[in-house]
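Take this structure first; my questions come after.
The complex is shown incomplete by one protein chain, all other protein chains being positioned as in the whole.
Moving on to chain A:
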Amino acid sequence: MQVHFLTKNFGKYDTSSIGSYMNVGGFEALRKAVTMDPEKITDLLTKVKIKGRGGAEYPLGRKWSQARAVRGERKVVICNADEGETTTFKDRELICHDPFNLIEAMIIAAYVVGASDGFIYMRAEYACYRPLLLNAIRQAKNYGFLGTNILGRGFDFDIHLYSGAGAYVCGEGTALIRSIEGKAGRPRMKPPFIKVSGVFARPTCLNNVETLSLVPHLLLDDAGVYASCGSGESIGTKLISVAGNVNRPGVFEIPFGTTVREILYDLAGGIQHDRKIQLIQFGGASGKIADASILDTPYTYEDLRAAGVMVGSGGMLVIDERTSVLDFLRMNQEFFWEESCGQCTPCREGNLHIKIILDKMAAGTATREDIAIMIKIARVMSMSSLCGLGETAQNTLMSAMKVFPDLFDIGGARA
């Protein structure tokens, strides 16, 4: 069953008009926030256990407290709207159906962490939403929600919209920042951490679109609707995108705890032509895969992890029986080989060699030794790569080895 907590404004107002937004309660959350002690706000976020929705699952309350505590001039809030993870398109819905909420959320974030500048880094493919966001920013400025002395509370904040050039790796924090700075979008080593030295060496707080968008709704959630959903570490609602061989691919807001079967069959309309599920990939290209045995698993951080997959970016890709697991893995590998930035050795060279071995498997020429080498390279990549791309590039392959061991059992390689 779908819920409408984060998505409750969808279709309710004219996204080109700030007046229309205010008619549905727009900027009430900001008005409330600026009367609150910022620590109260971070406490609230911690209480409802919001985790970063980009995939890293970092607790939002902790992130904002730390950002607030960092000393430094002209702090920055960045909204990561790069949404480069494959099969993930939930943030797009938030941007195009509720742009003002995102602007409001960023202003609240600025108030809490003490930032004076905000950047929205939006993926190149979403260029069609630039006018929408630019209009929202301009109107917010005209109404005094952006600019100087916002709501008479003596804080200044402005939002700048940036577009990437299409590189997957620019969703990684340090690469994203370099891209904003006008440099090639390649990750850098940490430390220095972004929170201390981010965009233009200023302390920077980087959040995903969905994470930010939750905040205004939460501040006005006096009835505790959000907290009443889910349980354990997985509280609230989650926006997910379902793609692949389903009848109704799309974006759905679910309460945590909805089963995978409910998501695929009730919300996404089931598998096309009632075919069998070959595999489901959770969390995009850097995510992990499962077979149909996962259908009755509740969609929560804990349950998915126990089932060998993860929430990740919130994307779900359903592959039916017509596509072989190996072809799917080769496609996934091709993606990482193309998208590696090429700086660090394990990711630059490792992706290529794994691609070569997968191609050999498809051609039937792979040996037992090839499989052993592939496993070793995958491990080295995840253990020693410079950034998250190299670290997670082999998640899908490694989980495939667990779920489909026979595929890799060449010449008795399986010990």
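Quick note on the criterion: a residue touches a chain if its C-beta (ideal position, glycine included) is under 8 Å from a C-beta of that chain, and two chains touch if they have at least 3 such contacts; residues count from 1.
The criterion applied here is as follows: contacts and distances are computed from a predicted model.
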Chain excluded from display, named as in UniProt, from "Branched-chain amino acid transport system ATP-binding protein", "Iron hydrogenase 1", "ABC transporter permease" or "Response regulator": "Iron hydrogenase 1"
Which of A:Ala56, A:Met189, A:Leu220 or A:Ala306 contacts the chain that the document leaves out: A:Met189
Per the touch definition above, residue among A:Leu146, A:Ile159 or A:Leu386 touching the missing chain: A:Leu386
Which of A:Lys12, A:Lys32, A:Arg330 or A:Arg348 contacts the chain that the document leaves out: A:Arg348
Touching residues on chain A - with respect to the absent chain: 167, 184, 186, 189, 191, 337-346, 348-353, 356, 373, 376-377, 379-380, 382-386, 391
